[in-house]
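A single protein chain has been removed from this complex, and every other one stays in its place.
As written, the chain order gives the labels A, B and C, with residue 1 at the start of each chain.
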Amino acid sequence: MLSVARVIEKEELAERCYYLLLLEPRLARQSMPGQFIHIRVGESYMPLLRRPFSVAGASPESGTVQVFFRVVGGGTRLLSALRRDDSIDCLGPLGNGFKSGRVTGPSVLVAGGIGVAPLLFLARCLVREQKKVILFYGAQSSGELLPVKRFLPSGVEINLAAEDGSTGYAGTVTAAFSEAVERGLRVGEMFACGPRPMLKEIVGLNRQKWSFPLQVSLEENMACGVGACRGCAVAVKGSGESAYQRVCREGPVFDAAEVVL
Amino acid sequence: MLSVARVIEKEELAERCYYLLLLEPRLARQSMPGQFIHIRVGESYMPLLRRPFSVAGASPESGTVQVFFRVVGGGTRLLSALRRDDSIDCLGPLGNGFKSGRVTGPSVLVAGGIGVAPLLFLARCLVREQKKVILFYGAQSSGELLPVKRFLPSGVEINLAAEDGSTGYAGTVTAAFSEAVERGLRVGEMFACGPRPMLKEIVGLNRQKWSFPLQVSLEENMACGVGACRGCAVAVKGSGESAYQRVCREGPVFDAAEVVL
Amino acid sequence: MAELAVELGPLKLKTPVLAASGTFGFGEEYASLVDLQNLGAIMVKGLTLEPRAGNPPPRIMETPAGMLNAIGLQNPGLAGFLNKELPRLRYYGVTVIVNIAGDTEEEYVELAEELSKTEGVAAVELNVSCPNVHKGGILFGTSALLLENLVKKVRHSCRLPLIVKLSPNVTDIAEMAFVAEKHGADIISSINTLKGMYIDVARRAPYLGNITGGLSGPAIRPVALRMVFEIYKAVKVPVIGMGGIADVDDALQFFMAGAAAVAVGTANFVHPPTIPSIVSGLRSYMEAEGLTALEEIVGIAHR
Partner (left out) sequence: MAELAVELGPLKLKTPVLAASGTFGFGEEYASLVDLQNLGAIMVKGLTLEPRAGNPPPRIMETPAGMLNAIGLQNPGLAGFLNKELPRLRYYGVTVIVNIAGDTEEEYVELAEELSKTEGVAAVELNVSCPNVHKGGILFGTSALLLENLVKKVRHSCRLPLIVKLSPNVTDIAEMAFVAEKHGADIISSINTLKGMYIDVARRAPYLGNITGGLSGPAIRPVALRMVFEIYKAVKVPVIGMGGIADVDDALQFFMAGAAAVAVGTANFVHPPTIPSIVSGLRSYMEAEGLTALEEIVGIAHR
């Protein structure tokens, strides 16, 4: 599960948002949408802990995996300084991915910010399964939106939203999606990833109004990434020891009906 | 005293020994032989403290300073990863340099390992003052010897020593120098830099046998580099508060008669 | 090949490098990543009588060369451990040390008693960094008197080798070690985490769900090493040294300070094969230095 990947490509694709293409055949073969890799961003003890990133694409043919990341602190800043041919230490793939069911309506993906990463991978797999895929993707402004079209098969319907109105729907991605539902969008199954407040809102709305089958991919600070430390707890409907589950192990993808956000 | 220097050249010139050419006009103007610069080798707090390195050459004309360093730990390993055009944060020039007096005999420089660095700078200045300069320079083996000729004016007489006999005198540089003295080498003044045991030996021999005017450049772990922390103490002949002096402030060059090694 | 097996009083270990409690789960999590044969033992996550949910998230925050954790003893409880985790651990063939925790002396005693009846547990490690609910929440491990009473009672009911794991948040750790030894500890573990915190400036509030947490990792190594050094002078029983160990040089520092074995915690998260690499580093060191037993350097920095 531990391997050294080589940087094949690194590109800044949106404001502080980078694309990494890594060569690591085993990771490329084993990764499933929703899983993540736990990256050691430097050799010193600062930053000390690994950093988790969703696999945004994996090609067993070329032996490569894709990662998108946003610079938010010291670890991601170091990642952004990587150069072609640098090596990085990766642990993974980890966690449980999305589970797509047999559904009648289209598969709708709702992404906030860099949360789009795992959904790009998922979209490609769903298209391969001949599903109708609709992506809602929003950010603060158009400058922060990744050029997702480049990374998606042609069948996927893309709906952009920018809170500052600079492109697509003027408002949050949740609002964009809600309006679409109100206007009659059919939803067979739903997958969401993004900042916690956005997920909270979607899960809440879904509970109150829609009751679509909904899976969410969650983030929580992690130490081990493999289930050993119990650091990445998310509250679930349960009690005793099982009042919390591990984002790294039982997640990062959870059934929205089960988590308490 | 604080400035950002740009890496113009970096080259591995001997086993784990690197040459750095830095562009920083103020440093180049102000540095004197024996002084050092205190370099922050990375932006994180690991390594935390700056690392002191002798100025091995300074050209006010080109605005550059030279540094030679040997990889011995984490800080120097990071330095060795610098690339052309990288910036580094330098504090300096710091400390008191060599003082060359009015002497009748030649100026003899005795260097052990990377300790040759400040002596290269000194040699160039002494030659400019029309002095006869003789360098004794030794290391464990020839592979560790820097190609000093490249960095010295033609007048300087170079005597190499390698403990494993792989080049020049077979033995320590101290032995090479002692033998030369025994064979009648005239010494007007003497400057030494190298590992502590070597300096101890030379200072001891000089006290017992030669009594040449001798200055030594010392190393001690440093925090501030400017005299504030009292961390870089070297024992001197004195008492009370003055039982110790600061390598960074009163030194790094000391009159051999004054220090207790 | 250099002999790495060690005897810590009544406890025999294959290697002198253990996995510290709470950092290696119940073994299973790392089984596919780390050759468990290298582990002297796994000290499992702190066990309580009843299952515990643990603290609200966030439970973890990184700090300079360290991390804060406030897991809060999330664990399956004694029955869950015996039924689910222990059989699996035994299957891996790794030596199991059970780290126990409680709110009252009675809980510790009951745990020690039950574990003493259990096959496959090599030793009990008392985690004394827990608040005593009967004493206004003072930690057992920060009062010599509470520690004395606890160790005495547990010793009485515990037929397994008894390890007392000290809290570093005390004025005089040597005194605590002395008290633990005097009242029956076979082995001292040192150290648990330093109490620390982190404030979320944007939210103007403590970051961790539990407000404070335990600091571990390389940042605390100098403190941990000093404590092992002091404990070694104060007691005769063997010491398991821990706190920030990440490589063989770190481990050697602890042996030289007086540790008869070492445990690795946080570094497992950073580099899962840390323990095997320390074990092989120790082997190389012993060969290079001509040591036949690690014992020869235990405490050597005191001479």
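Assorted remarks:
Following the convention adopted for this analysis, a contact is a pair of C-beta atoms (placed from the backbone, for glycine too) under 8 Å apart; a residue touches a chain by one contact, two chains touch by 3 or more.
Predicted model only: the values in this text are computed from it and were never measured.
The residue from B:Met46, B:Ile88 or B:Val187 that touches the chain not shown here is B:Met46. From the set B:Pro60, B:Gly171 or B:Gly231, the residue in touch with the chain omitted from the display is B:Gly231, counting the whole complex. Across the entire complex, the residue among C:Gly27, C:Pro58 or C:Pro218 in touch with the chain not shown is C:Pro218. From the options B:Val65, B:Val203, B:Met222 or B:Ala256, the residue with contact to the chain not on display is B:Met222. Touching the missing chain, out of C:Gly9, C:Gly77, C:Gly120 or C:Pro206, is residue C:Pro206. In the full complex, subunit C touches the hidden chain at residues 63-66, 68, 142-143, 169-172, 194-199, 201, 204-206, 212-213, 215, 217-223, 225-226, 229, 244, 249, 252-253, 256-257, 297, 300-301. If you put the missing chain back, the residues of subunit A touching it would be 45-46. Hidden from this view is one chain, which touches subunit B at 1-2, 40, 45-50, 89, 91, 220-235, 239-244, 249.
The working rule: only the chains that are shown with their structure count from here on.
Taking the mean of all protein C-alpha atoms as the reference point, the chain centroid lying nearest to it belongs to C. Of all chains, the one whose Cα centroid sits at the greatest distance from that of subunit A is B.
Subunit C has its Cα centroid 47 Å from the Cα centroid of subunit B.
In terms of their C-alpha centroids, the spacing between subunit A and subunit B amounts to 54 Å.
Shared interface positions of subunit A, i.e. residues touching 2 or more other chains, are given as 45-47. For subunit C, residues that reach two or more other chains under the stated contact definition are 64-65.
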